[in-house]
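Following: one structure in structure tokens, then a few remarks.
With one protein chain removed, the remaining protein chains of the complex are shown where they sit.
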Amino acid sequence: MITLTAPAEDQFKAPSPDELFTFSPIINGVDWFTKPVLLALLSSVVVIWFCWAAFGSPKIVPRGVQNVAEYGYMFVRDQVARPFLGKDADRWMGLLVTLFFMVLLWNIMGVIPVVQFPVASHIAFPAVLAGSIYVLKVYLGIKHQGAVGYFKNMMFPPGLPKGIYLLLAPIEFLSNLIIAPFTHAVRLFANMFAGHMLLAFFSMVGFWFLFEKLTPLGAGVGVVGVIMTIIFTGFELFIQFLQAFLFAMLAAMYIGGSLHAEH
Amino acid sequence: MSILAEVSGNVTAIGYGLAAIGPGIGVGIIFGQGVQAIARQPEAYGLIRQNMLLGFVLTEALALLGLVAPFIFQNI
Partner (left out) sequence: MSEQERRPEDDGQDFANAAWSIPSYLLAGMAIYGGAGWLLDRWLDTSAFFPIGVVLGIVLSVYLVYRKYGR
């Protein structure tokens, strides 16, 4: 009988979050400048360049970059902005398109070879985005419904029996002002974090059993690891797109909710 | 008795993992069947939507109960 968790030198060890998500600074002495920060700056530059190249001098018959960008713009307008903002959709398209492209690029970084790190898997990045949307949401709500009206519409939805308001108002308050922005950020973060862990684990399995310790018995496991890596990379691409879409969609939903009181 | 296998770390995480299976399947069934029902009978949209949401709330409540169950049964 053996203890199955006994640690040994030549045994497979799954990658831990610590070694996957902690980076040393790129330039010595500049502590904040690590790989995720570099990637985030890089993706900002790429998004700015992309939108500049596409819409800087738009042609009536789109070609090249403009074609791709217009496809993304149409997608955001029809799937995100119009259903939630209605006739105000065009005013908010700039923000929503930027958000969508930005988050999409952050996520796609996770499967681009060599780069291979989804920026959003450090919670600071989605938290800042969700926080700015939250500030915008509260500002718009107070501007369009009045300070008293906004909180009254939020905490006392019409159509409920009078006595129960005392019990339900705290739930509404906490749900709208604290839990909603929290889940907005955490949904993106958790998906990217888990996806990166999963990819790292399966590629580690493949690498370990096929290159480091090649044995007749282990080779099968290694092949399974490689196949799973390929499958999950495709799956990850889908999830990354979906999360970018959801992030923009929830932002549109919060903005729309602040512009018009719920009925 | 000798040890065959041992688990290190927090066991409650496994508990929540197990508790999330059921609601996960449930939410999938609710929305899957709901969308199918709407596709078959678009004119009953209001009624289907209402029941879909109700079923979703009740299932989701179970998933979230699983989240706090470790804290409730901490000293057992």
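We call the chains A and B, going by the order they appear; numbering starts again at 1 in every chain.
One rule holds for everything that comes next: a contact is a pair of C-beta atoms (placed from the backbone, for glycine too) under 8 Å apart; a residue touches a chain by one contact, two chains touch by 3 or more.
Because the structure is predicted, anything quoted here is derived from the model rather than measured.
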Of A:S16, A:N67 or A:S175, the residue that touches the missing chain is A:S175
Per the touch rule stated above, chain B touches the missing chain via residues 45-46, 49-50, 53-54, 56-58, 60-61, 64-65, 68, 71-72, 75
Residues on chain A facing the left-out chain by the touch rule are 83-84, 86, 157, 159-160, 164, 167-168, 170-172, 174-176, 178-180, 183, 249-250, 253, 256-257, 263
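Heads up, the rule we're going with is that only the chains that are shown with their structure count from here on.
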Chain-centre distance (mean CA atoms) for chain A and chain B, in whole Å, is 23
